[in-house]
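Sharing a structure here in structure tokens format.
A protein chain is absent from this complex, but the other protein chains hold their places.
This part shows chain A:
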Amino acid sequence: MKFTNQEGIEIVETIIACIQKNRDYLSEIDGAIGDGDHGINMNKGFTLAKEALTGKENMSTGFQIISKMLMSKIGGSMGPLYGNFFRGLYVASKQHEEIDGQIIGEMLDKAYDNIKKISPAKVNDKTLVDVLDPAIYAYHKEFDASQDVNKALTEMVGASQAGLEATKHMVAKLGRASRLGERSKGHQDAGATSAQLILESFADGCKKLLR
């Protein structure tokens, strides 16, 4: 099961469309315990990336453009975090003309490693790590066992949803929501929400192309 890096540009477009569609939803989630601008900033960055696409990119260079836009135009915490995440997806795939389950796993690892390099967030701190960590673990567990990339992507999405749900019961330890202490309980984390959307649309995009 694989697809070409060239075809993979559709995955980039799927992720961009997903963030644009969820602009207001992400801001609403952020408004509960943050300052309500997460959707606005994410939408701005991904829309700028869409405008920068020339039609000549493959999946890797498409992710590179998202990364560059987030790093140079968005700022906040999410600019560097997702900028580094998408840079990881780019770097781990750029030398491959064909993308299979093995390479998808390497892309996810590199993307997550890049976030760990700049953020002190750990599992249970109520951040995007609470989605990424279990989701990427689930991908590898299934892929190592069955070598079935579709199944592994399904497991990843399931774990990302469970991880997001779990953030509702956590007390924020980093970022502005940490000021709320116990009062941050009961609300899901905004960064975890966008991470879940990105992983799910990434998985959807891959599944459509894998054959």
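Everything below uses one rule, namely that contacts are C-beta pairs under 8 Å (C-beta built on N, C-alpha and C of every residue); 3 or more make two chains touch, one makes a residue touch a chain; residues count from 1.
The definition used in the following text is that contacts and distances are computed from a predicted model.
This complex has a chain not shown, and the name its UniProt record holds, of "Selenide, water dikinase", "Dihydroxyacetone kinase DhaK subunit", "ABC-type cobalt transport system, permease component CbiQ" or "Indolepyruvate oxidoreductase subunit beta", is "Dihydroxyacetone kinase DhaK subunit". Across the entire complex, the residue among A:59, A:81, A:111 or A:170 in touch with the chain not shown is A:81.
Note on the undisplayed chain: of the listed residues A:17, A:71 or A:171, the one touching it is A:71.
Annotation for chain A: contacts to the undisplayed chain at residues 27, 31, 35-37, 40-41, 44, 71-81, 118-119, 174-176, 179-180, 183.
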